[in-house]
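Below is one structure. I have some questions about it.
The full complex has more chains than appear here; those shown keep their coordinates.
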Amino acid sequence: MSIEGYTDLKWFLVTSPAEYVAHVQTNRPAKFNAYHEPMWLELNQIFNKLSVDSNVRAVVFSGAGDKAFTTGLDVQAASQGGVLGGGENKLDIARQSVQIRRHVEEFQNCISSLEKCEKPVIAAIHGYAFGLAIDLSCCADIRIASKDAKFSVKEVDIGLAADIGTLARLPKIVGNHSWVKEVTLTARIFTAEEARQVGFVSHVEENKEKAVQKAVGLATLIASKSPIAVQGTKELLNHARENTTAATLRYTGVWNSAALHTDDVKAALLSGIKKTKPTFSKL
Amino acid sequence: MSIEGYTDLKWFLVTSPAEYVAHVQTNRPAKFNAYHEPMWLELNQIFNKLSVDSNVRAVVFSGAGDKAFTTGLDVQAASQGGVLGGGENKLDIARQSVQIRRHVEEFQNCISSLEKCEKPVIAAIHGYAFGLAIDLSCCADIRIASKDAKFSVKEVDIGLAADIGTLARLPKIVGNHSWVKEVTLTARIFTAEEARQVGFVSHVEENKEKAVQKAVGLATLIASKSPIAVQGTKELLNHARENTTAATLRYTGVWNSAALHTDDVKAALLSGIKKTKPTFSKL
Amino acid sequence: MSIEGYTDLKWFLVTSPAEYVAHVQTNRPAKFNAYHEPMWLELNQIFNKLSVDSNVRAVVFSGAGDKAFTTGLDVQAASQGGVLGGGENKLDIARQSVQIRRHVEEFQNCISSLEKCEKPVIAAIHGYAFGLAIDLSCCADIRIASKDAKFSVKEVDIGLAADIGTLARLPKIVGNHSWVKEVTLTARIFTAEEARQVGFVSHVEENKEKAVQKAVGLATLIASKSPIAVQGTKELLNHARENTTAATLRYTGVWNSAALHTDDVKAALLSGIKKTKPTFSKL
């Protein structure tokens, strides 16, 4: 089903597989969904919009085509115009460094838009999931893989430390640092099953279709709950990851001092009694 | 075996199944051990007392009856008098918010008393373990489940983000954020076995009796060690969870500059040589 | 193969099993590789040197002999001269405490040299791995065990809270706090397989030889990558463990604004195209 307001896109496909659910697909299958700059700029716009779109309560993120979630940075494009390009640059090294830093920060900000999106984001990952694929997945709230997924924190293989978020987030979301160090330092491929065992993904499905289906199912379930409750939960969990327990408890008290004024509590309690499905107004 | 000083309780049962071990049970089985305000106030008093009670070196925490560890907040009670009640309130919204915040903070503080207790706390969890059950369990040091345990971070189902500690602590004590997000955003039930696989509980036992037995066994083992060593270990691990490695190393050095003056080291070393069981004086 | 510059050692053996790989062995097998003060001072010197040695790109750390990675602190030595010694000390308690604190800090600093080493360190752990063995392992980047490894956070058994790093690091590198609390509070032995299941080690090998072989294999693989990429990856992951995501993203941008000027990127990309093995200059 199409979804209003996301039709003018060049590199992504946004549909609505269920009420209040958006499905965002990287749509460059001929190139294994490899990313270049216009793509992450568009991605940023999409997620900033979804974040405040009251018709959306949960988002599924996947890659179009059979082959790949994404093989990561389009290295060829990057070599020509971008950071890895080099080329004739008359600036001194320090000035070039400033340009690199600005570029990396803008790139990071775009990818972080999945994390900053107020609605939960569920990544459904299949096929090649290299380099930027991991940065993107780390920004999702929930990760689901299809059996054929081949993951790699590929960056050391092209001579650089991953700088778009993998190294910043992976040690915080996977509690097995020996494994985290191993896969980031060796760039070796790991399977969906290995990803599940170490806690990087929470489900492995038979194939891409099933993985997307599972993601849409979870998204639909989440979208059926109070959006006040759901969006508060995402925010508070992300706060907890970055702050002390005491700080999060305090923040939670303040957050809920506003959020508990919602009609959703009454609606939910009443539905619980009446055994009906509650309806929650838009947010 | 009864235990001195904890007899005047209304909602909890405190016994001593072994030397230096206390067993605290939520004792409202007819209501599935659901909590209302007088209960968490009493809970707070109990754990503040256990924290400095030199006859206690480890604590087991469980729920009375066959059915439930606890089904969480007694929603009916909460709807009538408390935060979720609404009712006729002549204060403006901002003033009501201040009251909610104060209420949430007091509630959080009471539950945090398990974490602040200087003695290790082992939760033995069976049957329904919904909502507040997770907040409580997250405050324990060690979690053991019986096979029949049915866990749920239930709060989104009643229209609110869990605010008594689950969201603040779960991402810090379970290293699988994809799973943490999934269960908190969907409120789906998860089993003891799933809890063990993701690292929320460290043992699953056949039934409630065995789970409590396992917990008492661990508590007895811990209670046989130097209380200076044990209480320092709990404190330093909790410090590590909230601080940088450098800060904890520094804090540890200062902590042990006092703690290493204990006679327990000599007692332990001597017992090691003599193959006897060491005796440690009270703390 | 011997390695230049590390021949004058008394307590350790340093060899080079592969190009750019160093292998450091605690070499006191007759005493189960138990540590006393001169040993950790020498260890510190070795790792400070490896950190800036351009002939080394990855380090394997293990224990000599069949029996033990290390049984930890040489308690006998410690009882005689050191912190646990007591003896006739004319200083008042506060002054003794200052001495203890300084001693603990120096000890911590020496062990932390594995973590501070700019090159990745892979611990291959076999046999007894008690007390200090865990402090040391926690400082390694990757942990591999042989099947016969017997781990124990032994400190509570001698009357003290582990103060050389285990309590500061274990909760940060293993995402199962229920288990972390259990093994640190009880000092119970856990096996290699249990260590793998909870995510403390990332591989279990059949025996010591295989474990070292696996470690050397990983080290060799890592040493074949761009040292700029590898060392940046270690640094950024360690930064992520201690800082907020936002802080690490910022730090990463600045780090790579210098690191992306490397010739290694070009070398790696070219090799990718030519299907050859890239050569990276020393660092």
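Brief remarks on what is shown
Every chain is named by a letter (A, B and C) in the order it is written, and numbering of its residues begins at 1.
Criterion: a residue touches a chain if its C-beta (ideal position, glycine included) is under 8 Å from a C-beta of that chain, and two chains touch if they have at least 3 such contacts.
Because the structure is a prediction, the values reported are computed rather than measured.
This structure file defines a homomeric complex of 6 copies, of which 3 are shown in place.
Just so it is clear, only the chains that are shown with their structure count from here on.
Homomeric contact subunit A/subunit B is classed as different-residue, with under half of its interface positions used by both copies.
Taking each chain's centre as the mean of its C-alpha atoms, subunit A lies 33 Å from subunit B. Within subunit C, the positions touching two or more other chains are listed as 172, 174-176, 199, 241.
Touching subunit C in their complex are the following residues of subunit B: 120, 141-143, 172-176, 199-202, 218, 221-222, 225-226, 228-230, 232-237, 240-241, 244-246, 248-250, 252-262, 264-269, 272, 278, 280.
The part of subunit B that touches subunit A in the complex is made up of residues 75, 79, 83-84, 86, 93, 96-98, 100-101, 104-105, 108, 112, 155-163, 165, 167-172, 174-182, 184-188, 198-199, 241-243.
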